[in-house]
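With one protein chain withheld, the remaining protein chains of the complex are depicted in position.
We call the chains A and B, going by the order they appear; numbering starts again at 1 in every chain.
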Amino acid sequence: MISVYHYLILSAIIFSIGTFGVLTRKNAIVIFMCIELMLNSVNLTFIALSRHLQNMDGQIFVFFVMAVAAAEAAVGLALMIAFYRNRESIDTDDFNMLKW
Amino acid sequence: MYDYLWLIPFFPLVGFVFNGLFGKKIRNEAVIGGIGTLMIFLSFLVSCGNFYALLQDSEKVHQRVIASWMSVGDLQVDWGFLLDPLSALMILIITGVGTLIHLYSIGYMHGETGFYRFFAYLNLFCFSMLMLVLGNNALVMFVGWEGVGLCSYLLIGYYFEKKSAGDAAKKAFVVNRIGDFGFLCGLLTLFWALGNKGVWTINFVEIAENAHLLESGGLIVTVVTLAFFLGACGKSAQIPLFTWLPDAMEGPTPVSALIHAATMVTAGVYMIGRMNGLFAMAPDTMMTIAVVGACTALFAATIGLAQNDIKRVLAYSTVSQLGYMFLAMGVGAFTAGIFHLMTHAFFKACLFLGSGSVIHGMHHGYHHAHLKDDPQDMRNMGGLRKKMPITFWTFLLSTIAIAGIPLFSGFFSKDEILWWSFGSNRGHWLLWLVGAVAAGMTAFYMFRLVFMTFFGEQRTDPRAKDHIPESGLTITIPLMVLAALAVVGGYIGIPAILGGANHIKQFLDPVFGKAIALNQIEAHGTHALEYSLMAVSVGIAVFGIFLAWVMYVKNPALPARFVASFPGLWKAVFNKWYIDELYDAVFVNNCKRIGTFLWKGFDVRIVDGIVNGTAWVVKGIGSGLRYTQTGFLHNYAMGMVVGVVVIVGYYILGK
Partner (left out) sequence: MADYLLSLITFFPLLGMLMLLFIPRDNAGLLKSFALAVTLITFFISLPLAFDDIFASSGAMQYREFHEWISIGSFFKMNYNIGIDGISLWLVMLTTFIMPIATLSTWKSVDKNVKGFMALLLLLETAMLGAFVSLDLFLFYIFWELMLIPMYFMIGIWGGKNRIYAAVKFFIFTAVGSLLMLVAIIYIYYYAVTAGAPIEGFGVQEFYQLGIPSGIQHWLFLAFAFSFAIKVPMFPVHTWLPDAHTEAPTAGSVILAAILLKMGTYGYIRFAIPLFPEALQTYLPYLAFLSVVGIIYGSLVAMMQDDVKKLVAYSSVAHLGFVMLGIFALNLQGMAGGIIQMVNHGISTGALFLIVGFLYERRHTRQISEFGGLAHKMPILATIFLIITFSSIGLPGTNGFVGEFLALVGAFESGLRWYAVVATTGVIFAAVYMLWMYQRVMFGKITNPENEKLKDLSVREIVLMVPLVIFVFWIGIAPNTFLSKMNPAIEQLLIQVKSQQVAVVDPVLPVIAQNLELK
């Protein structure tokens, strides 16, 4: 029987992978995908707990998250393209102009 | 008649406004000078009318209010005029002498570029002076008081392109302001002190009526009168505030005659006379005034002994004579003080105008010979007796008057003062002695002046000496009139002991009588004593004249030998006892130093230091923290993750 813990552990693993990816990868697109991973792991948690607690609030939140993620993807990709036009790169080490 | 009192200051004001606004366009000296002189002459006529009316009248105090000036609660100040014997006498002197000096100025200032400006200022001065003496309350008097200070500033600074003139003007105003500080303090304390007794007033008549509410000889009266006396010191150039008057000689000579001899500088004496009720109640103040007056009389006379500038000698003489007037006020001889004020106005105005005539002549000579010598230095004069006979004779008569030779006006007034300073119950024999010695010095330096200027050999540069003419009629007429007054002016005050009726004493009695009687001020002594004092003072004066004759006519080498034997003393006297230098060192420089310190030390260092320091601290913290902004996405992401871990960890483990 797959209990709610399995879901939570899976979601924790996915979240960690996402976080690790955000911190280590240099390609902005990959970082972006990692962020999506993190978001979806949270979605998974919401759904699992919603089912476990018999409460629909979590599912509503998931819809919000998905909408925001979609918007974020749109804006983020647009940023990437704008950046690529200037720098011909989407390596985050080149994103270093905004500092002291 | 009294309803037209306001016309007296009004006419000169019209003259001022007219000449001030249109004088520059008119350019015609006859019109400008004519209007200026006419205006003051008109007020002279009105003054005569009022004076005559007052003589006939049994009621001696008249007030006329024109309008309310300030009205705030208890403080009610009017633009009001007061005519009583004292102010009646003063307006006659001011407008009378003023008219003569205006007339004189037409000739003396001929050809000056600022001719219109000069007459405008002179009219403004007369206006202010008349406000001063006619004001029925202390604040209107203060308007005049400061107004004459302003005019003095403008007229001393008349030749404003000269730095010395600008400096002298500023000095005069600032030193006067120190006096004004005293005046204001006195006025405010008096207003409050009387107000506490239920009488809120600054009206002179009401002050005189209610003075008894204050404790006689008490602290308040003493403080109030001392503060007023400080004001008088500033205006009338008494120790310690006398230093501005000699410098004021930078102004044109008619100004010296009108403002710095005959009228403005006597305002302090007038003010004490006006408030005699208060002053009589404060014996300590009276003693201070007498001592200051006597010291000033002597001190200024010593400086006068060694000056070579003809106007400076007269300036110190003025300071000295003002000292006499204060001595008189201090010993309770109010009438004698005012009497001396009047006779002094005649002979000193005449002396100044005479010296102006001499300077005018010398200047003419030098101008003709294209020389740049100093036309005021007596060492360049001598023998002018024959060149300028009218000037000489009028000058001589006035000099005799100031020296205190019997039958001339100065004798009567000065002797009255000396007698009171000896015999009055507020006097002391030391005061008399100082006064008598100063009188001897006066006789000496005045005759020294006459001998150096008019007698002996002519020491003027040979190229110029034949071109020194007698001055024209506009200059000599005032001289003759004033000389005549200097001779006969004293006859209204012949004391009873010499068989006179002492008209002036009776005339001024409504003003001074009450306070003198109330405070039991009187001079007593036998006739023999009075006669012998008179003889002694005349003897001292004659001796002074004789000494001057020996040193400057008979044996002109003597002064040089005298100087050689006492070089230090002579140098100190010649440099006016270094008082100016002392004041500069003690007050002026220290004020500047404190000002600079407060500005650069306090404002810039401390206050701005704190403000800018705060800004620097914030800025420093900010600039340290900004290095955390590396610009690398990973660092920021790492920071976030660490932050989340720490916070979550705290909540989980901390609980």
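In this section, a contact is a pair of C-beta atoms (placed from the backbone, for glycine too) under 8 Å apart; a residue touches a chain by one contact, two chains touch by 3 or more.
Note that the structure is a prediction, hence the values are computed from the model and not measured.
> Specify the shown partners of the omitted chain in the complete complex.
So, spelled out: the chain left out of view touches B.
> Out of B:N555, B:N575 or B:T596, which residue would touch the omitted chain in the full complex?
For the chain that is not drawn, the touching residue is B:T596.
> From the list B:F16, B:Y108, B:F191 or B:F346, which touches the chain that is not on show?
The one listed residue touching the chain not shown is B:F191.
> Which of these, B:G98, B:G147 or B:G493, touches the one chain of the complex that we don't see?
Answer from the full complex: B:G147 touches the omitted chain.
> Decide which residue listed in B:N28, B:S68, B:Q506 or B:T628 touches the omitted chain of the complex.
Missing-chain contact among the listed residues: B:S68.
> On chain B, where is the contact patch with the chain that was removed from view?
Counting only chain B, the missing chain is touched by 24, 67-75, 139, 142-143, 145-147, 150, 153, 157, 160-163, 165-167, 169-170, 173-174, 177-178, 180-181, 184-185, 188-189, 191-193, 195-196, 219-220, 591-592, 594-596, 598-599, 602-603, 607-608, 611, 615.
Note that only the chains that are shown with their structure count from here on.
> Chain B touches which residues of chain A in the complex?
Listed in rising order, the residues are 19, 22-24, 31, 92-93, 95-100.
> Which of the residues in chain B end up touching chain A in this complex?
626-627, 629-634, 637-638, 641
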